[in-house]
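This is the structure, below, for whatever I ask next.
Missing here is one protein chain; the remaining ones are kept as they sit in the complex.
We call the chains A and B, going by the order they appear; numbering starts again at 1 in every chain.
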Amino acid sequence: MFQRLTRERQLSLTIFIDGTATPARHGDTVAAAMLGSGYVACRTTAVSGAPRGPYCLMGVCFDCLVKIDGDANRQACMTTVQDGMRIETQRGKREYST
Amino acid sequence: MIVASALRDRYDVAVVGAGPAGLAAAALCARAGLTCALFDDQPNPGGQIYRGVTNSPFDRGTVLGGDYWSGESLVCAALGSGAHYFSGASVWGLLRENEIAVSLGGSTRQIRATRIILATGAIERPFPIQGWTLPGVMTAGAAQILLKSSALVPTGRVLLAGCGPLLWLLAWQYLNAGVRLHTILDTAPAANWRRALRHAAAFVASPYMAKGLRLMFDVRREVRVVPGVVEIAGEGGGRIGAVVYRTARGRSERLAADMLLLHQGVVPNVNLAMSANIAHRWSEGQLCWVPRVDSYGSTTVPHITVAGDGAGIAGAEAAEARGRLAAIATIRALKEEFPVGELERAARQSLDRYQRGRAFLDCLYQPAPNFRRPRGDTLVCRCEEVTARQVLETAALGCPGPNQMKAFLRCGMGACQGRFCGLTVTELMAEARGLPCAEIGYYRLRPPVKPITLAEIASLPVDGAAVKAVARE
Partner (left out) sequence: MVNAPHTEFDFAVIGGGLVGAAIAWGLARRGRSVAMLDEGDIAFRASRGNFALIWVQSKGGGMSRYALWTRQSSDAWPQFAQALRIETGLDVCLHQPGGFHLLLSPEEVENRANALKRLHNQPGMVPFEYHILDHAQTEKMLPQIGLDVVGASFCPLDGQVNALRLLRALHVGFQRHGGRYFPERAVERIEPRGGEFRLRGGNVEISAHKIVLAAGLGNAPLSPMVGLNAPVRPQRGQIIVTEKVAPFMDYVVHTIRQTDEGSVMISDSVEEAGFDVSVGSGVLAVMADRAVRMFPHLAKLNVVRCWAALRVMPQDGYPIYDQSKVWPGAFIATCHSGVTLAAAHALLLPHCIDSGDLPNESLAAFSTRRFDVPATH
């Protein structure tokens, strides 16, 4: 789990993680917002279905892949939160038609 | 900040990476009157070491330490120099004829630069242990990014494992922030001390000793440190739940854990440089691949220079000095009349100062072989889920090198393009074949060095020859 050091009022945005409204801080990455809200895992792998979550947070491990506003396999750590953003955790391989 | 539409087709210099090396290089090139583009794939400048320095959630307190805030002036100098800075810009390929393919806001542009300075920095060394892919296991660097950029700190029982200056720095920053780490599992081999001793004099005279000692003293006073750890395994179902470790003395323990942070040093992020056919060599001292460069960072590809940790790990201050030297070589090539003599003297003096003591640190914190060469079901390739057992079995087939290994097992074929498995594979194959790593080699890398969409590739410019080569009905 992660918690904020600085004051709560800085969480001025609302994002949706798997449909649940979640407060987020302006300037946070999606990965930080998810970790800060208790999401340690964000997907299951395309090879074996094993659970994965963010590992490096700097864009090189590709474990933090989530669907953002309908786009699959986006790196959560390389995307800054926007108000109203819809984030979905992923299961296995992406679908062709998404 | 400049918006994407202002990206020109041509620049004198393109700098890739806005960490200390890239910021220093871009600032100096622009100051000399060269047109300069500075590309960085992160949303804000500073690289990893100065991550979040322009939009920090912290007031200038004592959590992060004084060194961190020196990044601010570097950023200001670069942004105010006239260089065109592009954030969220992923340089995915250095193509033929000085072309640079950069992805910005979901679309790719191809620009041309007479000279290129690569300042792509470093990434965490792989730390392949049982359970390293479990959710709740992250790198110490990742934890530091969360701290710097978002003021997020871990709760619950947090274990920190590995070795290296960054591990102690993070632990110290957490202390300042009131985070109680449960245990530090120190994997630095005891034997390292003996090898490091011959570099001790230089270390004592370096800027690193006083800081480093104080850091470690503060941390050891407050946090339980288990020395001589030779084996670590993470356990858990959907996430990490416990960590089992064993020390060289044979003591072992299972600790419940909510989070495990791993770190055993950083290594150059070589993918872009290797994909541009820059020659690399194996560094026995740092156990990683580094580009072959001269004292300015010039490489075997005439128009490309490498600066910063991407040329070999030496820390932020050394990176800044090397950024200046790369800029100086570039300025000499493109604008002879601009005086660089004094700048070079100062940069070399700074570089000497900040390189002093690094050899000691390299020796002291060289990761132990068993943490670089896993066994059994431990995953070597995270992306394609290839185990150490599979790699070793395939090596026993007579597989000559990492590329044939990649063809047989798919390890290295995933999105990370070998960043988290390549060194492990090189070392495992070297061990299996009884050959030095230098002879084993590394994966052959090509653009794109970061995934981009098929639509973006389709949008690149084409000529008649390209069409004829493909549409042949």
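Here is the rule we go by: a residue touches a chain if its C-beta (ideal position, glycine included) is under 8 Å from a C-beta of that chain, and two chains touch if they have at least 3 such contacts.
Small disclaimer: the values here were computed from a predicted structure and weren't measured.
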| item | value |
| --- | --- |
| Neighbouring displayed chains - absent chain, whole complex | A, B |
| Touching residue (missing chain; options B:Cys76, B:Ala177, B:Ala242 or B:Ile457) | B:Ile457 |
| Omitted-chain contact residue, chosen from B:Gly17, B:Gly88, B:Pro189 or B:Pro448 | B:Pro448 |
| Touching the absent chain when the full complex is considered, from B:Glu72, B:Glu99, B:Glu231 or B:Glu431 | B:Glu99 |
| Footprint left on subunit B by the chain that the document does not show | 93, 95-96, 99, 101, 110, 277, 394, 397-404, 407-410, 413-415, 417, 440-441, 444, 446-448, 451-455, 457-463, 465-467, 469-473 |
| For subunit A, the residues touching the chain missing from this view | 46-47, 71-73, 92-98 |
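Everything that follows uses one rule, which is that only the chains that are shown with their structure count from here on.
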| item | value |
| --- | --- |
| Rounded Å distance between subunit A and subunit B, as computed from the means of their C-alpha atoms | 23 |
| Residues of subunit A defined as touching subunit B within the complex | 1-6, 10, 25, 27-29, 32, 35-36, 40-42, 45, 47-48, 50-63, 77-78, 80 |
| List of subunit B residues in touch with subunit A within their complex | 41-43, 48, 55, 57-58, 63, 88, 123-124, 133-139, 141-142, 145-146, 149-156, 177-178, 238-239, 258-259, 269, 382-385, 414-416, 419-420, 450-451 |
